[in-house]
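Take a look at this one; I'll ask things after.
Note that this complex is displayed minus one protein chain, with the remaining chains in position.
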Amino acid sequence: MQLPGGNMLCFENDYSEGAHPAILRRLAETNAESGPGYGTDCFCESARRRIREACACPEADVFFFTGGTQANQVILDCLLPPYAGVLAATTGHISVHEAGAIEFTGHKVLELDAQDGKASAAGLRAWLEAFYGDGNHEHMVFPGALYISQPTEYGTLYSLRELEELRSLCSRYALRLYVDGARLIYALGSGENSVSLPALASLADAFYIGGTKAGTLLGEAAVFPHGAPEHFLTRMKQHGALLAKGRVIGVQFDALFSDGLYEEIGRSAVAHADAVRAALRQWGVAQAADSPTNQIFLTVEDGRLKELQEHVRVSFWEKAGSHHTVIRLATGWATTDAQVEALLPLLKKALC
Amino acid sequence: MQLPGGNMLCFENDYSEGAHPAILRRLAETNAESGPGYGTDCFCESARRRIREACACPEADVFFFTGGTQANQVILDCLLPPYAGVLAATTGHISVHEAGAIEFTGHKVLELDAQDGKASAAGLRAWLEAFYGDGNHEHMVFPGALYISQPTEYGTLYSLRELEELRSLCSRYALRLYVDGARLIYALGSGENSVSLPALASLADAFYIGGTKAGTLLGEAAVFPHGAPEHFLTRMKQHGALLAKGRVIGVQFDALFSDGLYEEIGRSAVAHADAVRAALRQWGVAQAADSPTNQIFLTVEDGRLKELQEHVRVSFWEKAGSHHTVIRLATGWATTDAQVEALLPLLKKALC
Amino acid sequence: MQLPGGNMLCFENDYSEGAHPAILRRLAETNAESGPGYGTDCFCESARRRIREACACPEADVFFFTGGTQANQVILDCLLPPYAGVLAATTGHISVHEAGAIEFTGHKVLELDAQDGKASAAGLRAWLEAFYGDGNHEHMVFPGALYISQPTEYGTLYSLRELEELRSLCSRYALRLYVDGARLIYALGSGENSVSLPALASLADAFYIGGTKAGTLLGEAAVFPHGAPEHFLTRMKQHGALLAKGRVIGVQFDALFSDGLYEEIGRSAVAHADAVRAALRQWGVAQAADSPTNQIFLTVEDGRLKELQEHVRVSFWEKAGSHHTVIRLATGWATTDAQVEALLPLLKKALC
Partner (left out) sequence: MQLPGGNMLCFENDYSEGAHPAILRRLAETNAESGPGYGTDCFCESARRRIREACACPEADVFFFTGGTQANQVILDCLLPPYAGVLAATTGHISVHEAGAIEFTGHKVLELDAQDGKASAAGLRAWLEAFYGDGNHEHMVFPGALYISQPTEYGTLYSLRELEELRSLCSRYALRLYVDGARLIYALGSGENSVSLPALASLADAFYIGGTKAGTLLGEAAVFPHGAPEHFLTRMKQHGALLAKGRVIGVQFDALFSDGLYEEIGRSAVAHADAVRAALRQWGVAQAADSPTNQIFLTVEDGRLKELQEHVRVSFWEKAGSHHTVIRLATGWATTDAQVEALLPLLKKALC
């Protein structure tokens, strides 16, 4: 079998490889044990305990999904009243890149203007006041929840204060606050982060802790600090989202939340991105979005990009005028010091 | 961590353990390779090639799902016109045990009487003639597809002739024929089976080859012999069913369809079930459904069942009057000769 | 314009003509008044007051729909939790003749065996005990409501005692009780009826009082004795069921519930059907279903049916063996003594 990439450096994504070796090892160690299905096994139970502990939230309900779009779809469908939509930044993942998975369940995504991927409390307040001030709002889609991503799709972070302001508005307007944590590990691993897991659990009605982009083979852990919507297991099944061999995700999250592995992966990936950012600063090159996490967005001239791509795999993000492109580099559990060292001269050549 | 079961024999299910060691090994070997997401990697490609070859169907489209209910939901929603329902045996998995996943996508399950889990061509013909003979049928749900399981939920098999008859009716009445192959491996591994993979591919419009119950950590391979519905990848995403790290399933199916592993697992599990059946015959005990595959259904007196369950984990199936219960035993890749030997005397005590 | 039917007698349906003249007159009288839209006008308000009074239920919420399938679809979708289905007789209108309108909103119709169109308390209890007794019921569709029709699709009636027994089971198992009253007027007009409007309002969680089949141009009045589901107007709009010129239905129900018109139409239509039934008894001919309301089901030999249909328009109901057919005759506000007199000899010839 011909493998892709050859000697290419891969900064394309944080889910380009398999699983962190410690996680794979745990799968092997537990492989022969037999247990019941649908997430009722002892591995899932242990993972739930560890997650509740990490969130300082002993009452939380925890359920496991296979992917982020699935988690967003099922959780929002269950949090929202049937007549309500979900507010999200125009750049939010559910607004753009989930193929209409939210609308598929009958709910409109109500868009909020975004800055660097973030919705602001001021923008949210203005939207809500306009909605409830409109005499025809009974003919419109009620807002039932606010969706944000931490970090955002541009790698940026909500501060604790920003999150508290959003929470306060959500409470005033009876919105559920839901946080997409596909890359939450890299928010928690960032030096600029001010929102701990317990803080998140105290502010959000629901969030998920991403595994797929954090070193598991697959899996996302949905956390409901105040308890899950009723009959949530049945609703997961109804959405086609209940895994028969639920243990496969349970074992992995149990490993991820053991022995400091979760913190270690987050710290390491952000440190590698920080090393790239340090070089950028030295070269006087600004990120296209001011990310302090594992993602770096850069504007590159198209000819130089082509050269860069002969050696490095990166993600296309968007066109920036007719001769430039915004690209994204992502680090992850598999990123090594050597890879970053090899990247820097190539990047310098493309940018300076 | 306390493990469940202790010294219990486990015949509860064919998905009670992790993955077949050969599959787990392949995951480890390929773990460090990096590749693109969403099933576009080289492992998925290789798995697709092997599956097409096994089906003798070089034109087939192959997509990977994480579970059976998800596969049934997405595939049927895409095969059916929006105004149509799907015909299925009253005992079909989609009729009973998928929490309304089909109705969730707007389609009615139209029930056909079943015998030992099987719908008959005669029953299907009668249903269709009654439907199209009813002057009000434009006010009713049109039949758009036929769903069958091979083997059925009771472990029984459609013969090639039966399948050809159903196919013929489907063609005459413009129904798509869809086959749920969650345990297809154990049909193919049965001595009584007359429907090969190539035959299935030549008769069905779509089917899936189950992985979860066949020794993978998770995953089902959907096969569309004449090509998938348009934009199928987008529709998977829309249903929340597209895995980011698609390779996780690709690697496993690549391994499952290498070196005769698929055939080996099927044969071995059915052989262990056959050994139990041979003993039953010797004791003069009949199966509750005449299964020649890896599942065995037995009617047990409730007091004896309680004793049996002190040593063996089995599945509750249904009550049979006020003093008896139908239970199910299932063998799988993890079943050993020693386990079967240990089971037999316990079973004899419960049944004779 | 060529009119259909010529000198044919029409017993085909109770909605074959326009509106009762008194209702049409009221539309003309109020035509020039201007008022606000969406059911907030004074005519709708007045109609609501009269309906609440007729139901002896001053707290009831009342909303107007344009048709029965629409009413069933929207009301059940709002009464049911998203993971729940609705129990209904196999012959129930939502089970058979609404083109999957319930499934379109994501809910399964869970079928109960029926006798003469009626579900029994014993059958309901057995279903519920089997469901909750099944260890796998979290993988199945929960029952969230019971749907019954009064009168049923076969013109038969639930007695007050039968309705109380069903209500009692609904309360014990947390089911909402919903009554389809498309032809409720002919239950209330029947000498055998024991369920008054106030009794219905005290037992049901929701029901609708049919207008289309009771002499209005169109319209059904949904009654929620304990209040409607929240934001019900918005949900009607979301389902495409909110009429801009809501007054059109309000005016008609206001007229229908004025001056004893509703009672008069019901009594008159049932009296005409009773006259036919008296003749049948005299001839020794039994109804195919024992209806005491405005519908009469009869089994007719096919050759004679053909002759009958040269003079009378009737509804085809179903085949009864290879040489007979079940037909339905329906009376309504437009049925006259003269029409019944003309019908009887023709019917006698067909049946005796």
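Things to note:
Going by the order they are written in, the chains are A, B and C; count residues from 1 in each one.
Operating definition for what follows: a residue touches a chain if its C-beta (ideal position, glycine included) is under 8 Å from a C-beta of that chain, and two chains touch if they have at least 3 such contacts.
Note that the structure is a prediction, hence the values are computed from the model and not measured.
Of the candidate positions C:Val109, C:Met140 or C:Leu217, contact with the hidden chain is made by C:Leu217. For the options A:Val96, A:Ala199 or A:Leu233, the residue in contact with the chain missing from this view is A:Val96.
When the whole complex is considered, the residue among A:Pro36, A:Gly67 or A:Gly85 that touches the unshown chain is A:Gly85.
The hidden chain makes contact, of the residues C:Gly37, C:Gly133 or C:Gly303, with C:Gly37.
For chain B, the residues touching the chain absent from view are 38, 77-78, 81-83, 138-139, 142, 230-231, 233-235, 237-238.
Panel shows chain A; residues 83, 85, 96-100, 103-109, 133-136, 138-141, 316, 318-319 of it touch the chain omitted from the view.
As for the chain not pictured, it touches chain C at residues 1-5, 10, 12-13, 15-19, 21, 24, 27-28, 30-37, 41-43, 46, 66-70, 72-74, 98-101, 104, 212-213, 217-218, 234-235, 237-245, 247-248, 251, 313, 334.
The definition used in the following text is that only the chains that are shown with their structure count from here on.
Chain centre most remote from that of chain B: C (centre = mean of CA atoms). Rounded to a whole number, the gap between the C-alpha centres of chain A and chain C is 51 angstrom.
Annotation: 33 Å between the Cα-based centres of chain A and chain B. Multi-chain contact residues of chain B (touching two or more other chains): 98-100, 104.
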